[in-house]
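The other protein chains are all here in position, but one chain of the complex has been omitted.
So, chain A:
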Amino acid sequence: MVPIPPGIYNLDDLKDFGRRKGWCPYFLARYAILHANIVVYSYHYLLDPKIADLVSKELTKKSVVVFDEAHNIDNVCIDSMSVNITRRTLDRCQTNVETLQNTISRIKETDAAKLREEYRRLVEGLKEANVARETDMYLSNPVLPDEILQEAVPGSIRTAEHFVGFIKRFLEYLKARLRIHHVVQESAPQFLKDIYEKVCIDRKPLRFCAERLRSLLRTLEIADIADFSAITLISHFATLVSTYSKGFTIIIEPFEDRTPTIANPVLHFSCMDPSIAIKPVFGRFQSVIITSGTLSPLDIYPRILDFHPVTTASFTMTLARTCLCPLIVGRGNDQVAMTSKFETREDFAVIRNYGNLLLEMSAIVPDGIVAFFTSYIYMENIVASWYEQGILENIQRNKLIFIETQDAAETSMALEKYQEACENGRGAILLSVARGKVSEGIDFVHHFGRAVIMFGVPYVYTQSRILKARLEYLRDQFQIRENDFLTFDAMRHAAQCVGRAIRGKTDYGLMIFADKRYARADKRGKLPRWIQEHLTDGSLNLTIDETVQLAKHFLRQMAQPFRQEDQLGLSLLTLEQLQSEDMLQKIAQIAQQA
């Protein structure tokens, strides 16, 4: 029993502790997970089968699992089961295979017993896992399906050299598949059939690939696993493609759509069904709670993730004063509709109106403004147009402008300078993208985000084949219309973006949706309730002038002094108020309603 004193530890604390006691912090962390009362970690440790196997294998059944900020959980599930293979991956894999071969021949000369021992251990290791699952002690590994354990490891990959040869053949097949000039889309069983026809590789040995490779690397006592990431990826792919026949699709593209002249073949093995990855979690744990501030509409999640919720509840914020002001701006001052619809993106008037909106906002909103665009390309086009029209110059007289790029270092530098400008009274605008790092991670509390402007509706790139395959699957399996799903996805990202501005009860901010399509009921209805209830009918299709008036009025009201005494009884309760009869009755009522 390792005596870790009670307390709250993050990884740095564990590192210090380990250093002081002379223990390896990595294994200390793994140990601590099993013995802790509360563990806080990222979704992947539980959802990604490759990682969950290592880390969360031994969590007890009675645990309560809470997925916080889970509005993107279906994307996380899908990403954890998807694999992308490029030509570079295959080249690196080739190098790995050669290294493996050399290592094996070297070991054979020095210590052949080791390899024999490995084979025996392999068979026995699988038996142990089987016993453990029947007695319900480990988290099941979806990459390793139940049926395998009843069979022995097929002879074709029993010895190390045979296995390496097997991998080589598979690699050659993949290389051949990538040498195409048109797009190919097929299902997993079709792919397997093709493999069998071309290189005579059976389904069964493919299934053992990942496990076999892992055990081989362990036997050869290879210390630097990271070097072998390419071959690990290929083995994962092999196992996945041979295990699941439904819910996956393979798309091979000779080049990326946006750069048709550059040959860049990619094999996308994408999961279309998020319920596969999360099923073991639902099956295993007694209580699973999915929660988020922007989980809307609520009923679509049980359908996508294929579960029946025992309870669904939706809560709003109790506020002593209305600290958010959502506005939908649909028109410019010249009454031209503002929208990021694909057909009107190049329209001069639309771009100019967007520029005017930002200019007017920069003149009346203090400190920081965050503006979100629907994609990097769109943002670059608009900013270039604004520069030509001279709008950027006018904006810079009011505030400094910072922009998020696809490079992480540049973005963090921009973010740092943005925060400095907001602190110093100079004021700044941050231009970023709705699905970028900034919108998912960074909070803009208080003066860092006094207004958030959402330029357009952030639909994903609808021409992508992976998306199309997914939409088709959803339509066939879950009867979810494509349009509904696309709107749902766009609105949750929009809500996520504007939710960055309000992070507390004394915080306040403007939320501006700059697209006429937001006023439509099907989009408006998908916003979270706490935004919808402050969206009055009079703020649905505003022009820029009206928006400026409303915003000025709101900002002045919010700048009035707001002390703790004003909040008592409404959004802040003292202990006596909490224990009073009224409050207890109210709480019971809310619990019943939901």
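Rule of thumb we're sticking to: a contact is a pair of C-beta atoms (placed from the backbone, for glycine too) under 8 Å apart; a residue touches a chain by one contact, two chains touch by 3 or more; residues count from 1.
Going forward, contacts and distances are computed from a predicted model.
Not shown: a single chain whose UniProt protein name, out of "Aldehyde dehydrogenase", "Rhotekin", "Nicotinamide-nucleotide adenylyltransferase" or "General transcription factor IIH subunit", is "General transcription factor IIH subunit".
Contact with the chain not shown here comes from a single listed residue; of A:T60, A:S229, A:Q549 or A:Q577, that residue is A:Q549. Between the chain not shown and the residues A:N424, A:N483, A:T574 or A:Q589, the one that touches is A:N424.
Among A:P260, A:G441 or A:P561, only A:P561 touches the chain that is left out of the view. Across A:K57, A:K279 or A:R321, the residue that sits in touch with the chain not pictured is A:R321. Checked against the full complex, the candidates A:H71, A:H446 or A:H493 give a single residue touching the omitted chain, namely A:H446. Not every partner is drawn; the one left out touches chain A at residues 320-322, 363-367, 397-399, 422-427, 446-447, 450, 545-546, 548-549, 552, 555-562, 566.
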